[in-house]
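So that we are looking at the same thing, I have put the structure below in structure tokens.
Complex shown without one protein chain; remaining protein chains in place.
Lettered A, B and C in written order, each chain numbered from 1.
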Amino acid sequence: MSDESTTVQYLKGVVEQFVEEREWSGRLQPKDLTLGLEIEVAEIAEHFHFKDDEEIEEELGDAQKRRAIGYEIADVLYYLLALSSRLGIDISQTFLEKMDQTEQQLPVYLARRQVSKLNRMAAG
Amino acid sequence: MSDESTTVQYLKGVVEQFVEEREWSGRLQPKDLTLGLEIEVAEIAEHFHFKDDEEIEEELGDAQKRRAIGYEIADVLYYLLALSSRLGIDISQTFLEKMDQTEQQLPVYLARRQVSKLNRMAAG
Amino acid sequence: MSDESTTVQYLKGVVEQFVEEREWSGRLQPKDLTLGLEIEVAEIAEHFHFKDDEEIEEELGDAQKRRAIGYEIADVLYYLLALSSRLGIDISQTFLEKMDQTEQQLPVYLARRQVSKLNRMAAG
Partner (left out) sequence: MSDESTTVQYLKGVVEQFVEEREWSGRLQPKDLTLGLEIEVAEIAEHFHFKDDEEIEEELGDAQKRRAIGYEIADVLYYLLALSSRLGIDISQTFLEKMDQTEQQLPVYLARRQVSKLNRMAAG
């Protein structure tokens, strides 16, 4: 299975089944799912901590390390899907709506102008 | 569009196009994407901070607040997809592999035993 | 040594000496110190994750667990002092200024009114 062929609902279903089989539903409070997000994001952060961009790039060249970081990303996704299920949120629809809003707030021409300003600043 | 009909790749494509149109690719370092995850998770946390489970449940009954939380979840997903693209990670495949591992580490019978122990403790 | 007898500068000095002896000064960028804060806060969060208030209270009755949480708090303090040193910030002066502002924004009479409203809501 791959990102090409997998729907968001399929992944949500995997999380929901995992939770139901373990009879955890009653214990999955939104606050704890949010703490879970924080804890797992910090696990990603540990891979990059005190490394500069080149050191990180080198680390990402190592398939095993990329795999380990991928598993931390998966853990964040787990809590994100569990929270969306718990709150009855259609994550795709909400995401696409939010992206539309962001597109309007930061249209391409404006974003490019900011980037070229930053690049000019960087060039001195 | 809904979770039922949307593939993970479609959402990834939306993020990739958004980034490319704005010519941001060079600026999207993994460390910054991770900071972005942290910042957006904290935005979710603000909705639940200093509220107990009942107060949160009440808040979730309000469609506008649920929508606002949904947009924060969307922001976390944005960074998660951007980081996966940046690292060349197939998030669905990695997620399903990780869930398989977790299933083996915490099989259903063991998880249920833990829950019933916690429930007995809670019952005093 | 105790909180009664220890100045903030003394603790800052301990961090500064630790860093200088290890010749780390050049590597302590503000972004990494902030990631360090996030990572260590998540270590505190792990102690409370998926526990309700009563379970946490019980855990805090165990001197060893309280000690373990104390060490995580110490790790957060380490990064907070290191960041303050790095930025040349007098943390006590800044803290007391900020508390003054907060006192004015949320005076006692207003805060109590909020609390009693919340309590009435909780009482139904």
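One rule holds for everything that comes next: contacts are C-beta pairs under 8 Å (C-beta built on N, C-alpha and C of every residue); 3 or more make two chains touch, one makes a residue touch a chain.
Because the structure is predicted, anything quoted here is derived from the model rather than measured.
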> Among B:L35, B:I73 or B:M99, which residue is in contact with the omitted chain in the full complex?
Replying inline: B:L35
> Taking the full complex into account, what residues of chain B touch the chain not shown?
Replying inline: 27, 32, 35-36, 38-39, 41-43, 45-46, 48-50
>> For chain A, which positions touch the chain that isn't shown here?
In response: 31, 34-35, 38, 52, 54-55, 118, 121-122
> Contacts of chain C with the missing chain: which residues?
Replying inline: 1-9, 11-12, 14-15, 18, 21-24, 27, 29-31, 34, 37-38, 41-42, 44-45, 48, 51, 53, 56, 60, 66-67, 69-71, 73-78, 80, 83-84, 87-99, 102-103, 106, 108, 111-112, 115, 118
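Just so it is clear, only the chains that are shown with their structure count from here on.
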>> If I list every residue number at the interface of chain A and chain C, are over half of them used by both copies, so same, or under half, so different?
In response: same
> Could you state the distance in Å from the CA-based centre of chain B to that of chain C?
Replying inline: 26
> Distance-wise, how many Å sit between the C-alpha centres of chain A and chain C, to the nearest whole number?
Replying inline: 27
>> Could you pull out the residues of chain C that touch at least 2 other chains?
In response: 35, 38
